[in-house]
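Here's a structure for you.
Here is chain A:
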Amino acid sequence: MFSPEIVTAAVLNGLLTGAVYALVSVALTLVYGVLHIINFAHGATLTAAMFAAYVAWQAGIDPLVAVIGLAPLFFVLGYAVQRWIIGPASHGEDRNILLVTLGLSIVIENVLLATFRSDTRSIDVPYGFSSVDLGFVFLPMPRVIAFGITCVVALLLWILLARTDAGKAIRAVAKDKLGAALVGIDVPHVYAVTFGLGAACLAVAACVLLPSYFVNPRVGNAYVLVAFTVVVLGGMGSVPGAVIGGLFIGIVESLSGLYFGESLGQLGIFLIFILVLLVRPTGLFGARA
Partner candidate 1 sequence: MSGPLLSVEGASKRFGGLLAVDGASFTVERGSITGLIGPNGAGKTTLFTLVAGFETLTAGTVCFKGDDLGRMPPHERAKRGITRTFQIVQPFAGLTVRENIAVGAHLRHAARGEALARAEAVAKRVGLGDRLDQPASGLTVAGRKRLELARALATEPTLLLLDEVLAGLNPSEVRDIVPVIREIRDGGVTILMVEHVMQAVMSLCDRVFVLAQGRIIAQGTPTEVTRDPAVVEAYLGHGAAARLASREVARG
Partner candidate 2 sequence: MSRSGPVAAYGPILAVALLLAMLPVATSANTILNSMVMALLIALAGQGWNILGGYGGQFSFGHAVFFGTGAYVTALLQARFGVNAYVAFAAGIAAGAMVGTILGYLSFRSGLRGSYFALVTLAFAEVFRILANATAFTGGAAGTLVKLDVRPENFQFSSRAVFFWIALGLVTAVMLGVRFMERSRFGAWLVAVRENEDAARALGVDTLKVKIQAITLSAGVTAAAGGFYVQYFLFIDANLAYGTWISIEALLVPIVGGLGTVFGPLIGAVALHGLAEATKAIAGRIPGIDLALYGSLLVLAIAFAPNGLQGLMAKIGRGLSFGRAP
């Protein structure tokens, strides 16, 4: 078996990865919780954001700086897509929303493919190979930064939802859309804002991921299935559930990679996913069905 140091290191590494999973999942669960739709364009949006960060880096801007511009940009894009494409095109039917977001994901992914081709690209940031020494383990600097920024974003999101009027409106719509409409809340606007927030979270995730990962037109898919697992695990629509679930899945992946080999690490995630869906579709942390 492995020494405690190696296992601890694997857990810590898993936690770092898990933080990014949590961020991607929070975006997905937020949209689900408010709009009650599963956004199948989630992965493609993440990919698009990673390419945006990549283009920015080519123009000489570090992803950690680019995030300041990209997060608002993706908020606006997300807002527009929900307000003027998904909303009207779906005629309010769940099945249609499912298909519209699927259609959007195909468009985004393939426009990226046509533009950037299928090559896998990565960037070399100056801090790419520095690390944080904890005595018994070195943690790669880019992922520590990613962890830190994720925590900050999660905190900001929490403040937004819990402490502001906009957050109150979002929570009202999530609870009861008709009631919210009756007291004068502009529901399509809140929907679009929520969708925009989701996209902005993805832009942040993209910027913190790029320095330590790679990007190609299909990269988002890997994350999105993980995010689906996390969201299902944490309970559809539950933000704290997504955070805990994300960290948990990060650790599971890291440990199963350690014990069963890298290629089967992801398989474990899918099996958990299917199992949870079949046995307890409301999620382990039991939000509503």
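Inclusion criterion for the candidates: all candidates are chains of the complex that A comes from, given by their letters.
Note that in this section a contact is a pair of C-beta atoms (placed from the backbone, for glycine too) under 8 Å apart; a residue touches a chain by one contact, two chains touch by 3 or more; residues count from 1.
Keep in mind that what you see is a predicted model, and the values were worked out from it rather than measured.
Put simply, of 1 or 2, the chain that touches chain A in this complex is 2.
Listed in rising order, the residues of chain A touching candidate 2 in the complex are 37-38, 40, 85, 88-91, 94-96, 98-100, 102-114, 117-118, 217, 221, 225, 228, 232, 263-264, 266-267, 270-271, 273-274, 277-279, 281.
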